[in-house]
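For this depiction, one protein chain was excluded, whereas all remaining protein chains were kept in their positions.
For reference, chains read A and B in written order, and residue numbers begin at 1 within each chain.
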Amino acid sequence: MTTTQPAIESAEQSNTLSTEHSSHSHAEHPDLRMFGLATFLVADGMTFAGFFAAYLTFRAVNPLPAGAIYELELLLPTINTAILIASSFTFHRASKELMKANMDACRAWLLTTALMGIAFLGGQMYEYFHLPFGLTDNLFASTFYALTGFHGLHVTLGALMILIVWAQAARPGYFTPEKHFGIAAVELYWHFVDVIWVVLFGLLYLL
Amino acid sequence: MTIALPPIKSPEAHSSLQPTSWLRYFSFSLDHKVIGLQYIVCGFLFYFVGGALAGVIRTELATPISDFVSRETYNQVLTLHGTIMIFLWIVPVVNGGFGNYLIPFYVGARDMAFPRLNAVAFWMIPPAGLLLISSYFIGGAAQSGWTAYPPLSITTPAMGQIIWIVSVLLLGGSSIFGGINFIATILKFRQPGLKLLQLPMYCWAMLGTSILVVLSTPVLAGTLILLSMDIVAHTGFFNPSQGGNVVVYQHLFWFYSHPAVYIMVLPAFGLVSEILPIHARKPLFGYITMVYSILAIIVLGLVVWAHHMFTSGTPPWMRLFFTIATAFIAVPTGIKFFNWIATLWQGRIALNSAMLFSCAFILQFVFGGITGVALAQVPFDVHVHDTYFVVAHFHYIVYGGTVFVIFASIYHWYPKFTGHMANEHLGRLHLVLTVIGFNLCFGPQHWLGLNGMPRRVAEYDPQFTLMNQVSSVGALLMAISTIPFLINVIGSIWWGAKAGDNPWRALTPEWLTSSPPPVENWKGAAPLVHEPYGYGTELGVIDLKVATGSDLWRNPQ
Partner (left out) sequence: MRIPASIITLVTGMALVLAGFWAANYSNLLPESASINSPVYDELFKVLLAIGTVLLLGMTGLVVFSLVRFRRKDGDTLDGPAIEGNLSLELFWTVIPAVVVLFIGIYSYDIYDRMGGMADLNGHGAMHASEQLASVRTSGPQDQERIWGGIAPTGDSNVLPVEVTALQFAFIFHYPMQNITSGELHVPTGQMVELRMKANDVIHAFWVPQFRIKQDIIPGQTTVLSFTAKKSGDYPIVCAELCGPYHGGMRSHVVVQEPDGFDAWIEKNTPATLS
């Protein structure tokens, strides 16, 4: 014996060669799209974490100048928070209807969720227009608008995606209890957006 | 009687919509091997741009006065040099380049988990790079260094800085997409029967790196968004005149940028772990400890960022914490180096370009690591922070370290990429010129920093002239060293001997197929390799072709 020979065993993987695509047979490989989305949401969460860290540090070490206006009212934002949290439940309801193949009910709950998201955005717009401070008035103001604005962009994107899957679900057989990546993905994203808001609300309005 | 068989066409040739041969490399290909080579070649092009910028820097510094380019231009040059080398050369090549090419082979897959995301991630890079470079010609590039500290980055011309921010955001996004792909592929896409602890070490390095990418890059994105709001919307996050805090920027920036150096070096560690066992014909020493050390580096790497801020405004207890944590990273890193030397020890070492570049890496990185442990100590850093000592340190790590590994990896996998052997004489010439040039360029810079030369300057105290000139000569040698390299990698495609499937007689899956590999990576099933480092001859076995008389009565080991 002179050198080590590589030890090769046959794997259970597919032996067929697909001639349409450059790679593997699609029956074989696992669907990792939800895993990929979850990883992406970890990354997105870290962006918010950076903003939260900046905000908390500013609060701890940077006093606002005397006379700075930074108070926030609580009633409307609390109602908004309730709407957003409830919308996560309505989305969850939509998923349950999907798993029972009740597509009409599912679509109804999806639409409800989207409308609640839009209501949240409307509430935010109303709040923005009625706040006593603008973007550049002071450090708290800037941070407030940056944080809620970045979150608001996420909500907008989320509401749009809910409407898209709502429209897609109209096509019979497009989503089934076995195959519904679009809805599952948007649901995960929507819950993520909701959780971020709860943290945001706590830090900006309650702390 | 002969029967004419229909000619066998490759799968891709069936579809007339797919570009073939060299055109594939300019297309939106989903093939991980094509994408990997796209990353590598694109990265090298940006390396040459960054190198030219370094040439401008070293030419300016050959004389103590500012006489080559204007001072504003010089600051743009140094900003672009750092930004290009980090985000357009090293990070893409060791992660996206070698990672995309090799990881599917190592997990026994035909491609990465998300091939389309892969292509998107690559194609974000050329436009971002071109945008960045073009900013120089459109009103001036950013000139606040690759660190872009406010208030300087808020008070210098806005257009260049905003373009810089947009470009870095795109490149960070590309990096994150790649990281998601690697995590999914390594954790979830392995072929049945292949366990995590049976994977080649490069997979562990890429897994760890990708976790760092996913956790830290988004923080940089958020920071740059806030910085851009300060520039464009006149908010005051980092503007003291509006109640902001510039040190908060530094914390947020370095929270990413310290792990960034591990994002640049961990894949290189992984690549060396692949190269040494093959050319020393010995198993990688200490597989499990190597895995633990990667995990330790990941965890520690996330909590040491403020050692870049020792002379800034941080409280003493914080500086103390970061000193201790930073110094401790030397332990898992040191373990890896001792393990590599143990891999070489008693091996049968082929002195080819791949091995020699890897050995140069070991010594140069150890040098950089020693100055790193020194810099981790606050009282030491107080004197040398923001001087050429730091410039010397990180170039020993990043160039003497990672870039040398990139060269070693090119020589090692060239036969697999192209099907031809590269020329060893040109490889050794490249090595000698690069080692001499690199050490001549950056060695003296340690002394310059210790004795009073700050960094990011076009003019300096005339007492430093001789050392600066020595350094510039070294830089010139480094530039010249690219010539034999380019002749080799381009020419050997035509002149190089045919490589065959496995010229190195290696055990890892990419060598168990043709060179270059077919589109589907292997004809037939993917090989299931349980022991990627299963080299080793039993004691007492003699190779009769080279045995001498004394071998017969003396233990060959």
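Please note the rule applied: contacts are C-beta pairs under 8 Å (C-beta built on N, C-alpha and C of every residue); 3 or more make two chains touch, one makes a residue touch a chain.
The model shown is predicted, which means the values in this text are computed figures rather than measured ones.
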Residue in contact with the excluded chain [from B:L450, B:V470, B:I487 or B:A525]: B:L450
Residue of B:M159, B:I225, B:I335 or B:I436 touching the missing chain in the full complex: B:I335
Which residue of B:A141, B:A327, B:V405 or B:A475 touches the chain not shown here: B:A327
Residue among B:N118, B:Q143 or B:S492 touching the omitted chain: B:Q143
Touch criterion as defined above, residue of B:R71, B:R116, B:H234 or B:K498 at the omitted chain: B:R71
Contacts of chain B with the absent chain, listed as residue ranges: 66, 70-72, 74-75, 143-145, 149, 151-152, 155-156, 240-241, 244-247, 280-289, 311-316, 319-320, 323-324, 327-328, 330-331, 334-335, 337-339, 341-342, 344-351, 359, 362-363, 366-367, 370-371, 373-374, 377-380, 382-383, 385-387, 446-447, 450-452, 454-461, 505, 533-539, 541-543, 545-546, 557
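Throughout what follows, only the chains that are shown with their structure count from here on.
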Computed distance of Cα centres, chain B from chain A, in Å: 33
Chain A to chain B touching residues, read off their complex: 1-4, 6-13, 15, 17-20, 22-24, 29-30, 32-33, 35-36, 39-40, 42-51, 53-54, 57-58, 61-62, 64-65, 135-136, 138-139, 142-143, 146, 150
Chain A-facing residues of chain B, complex: 11-12, 14-15, 18, 29-31, 108-111, 113-115, 117, 176, 179-181, 183-184, 187-189, 191-193, 214-219, 221-223, 225-226, 229, 233-237, 242-245, 248, 251-252, 255, 281, 505, 507, 511-512, 519-520, 524-531, 534-538, 541, 543
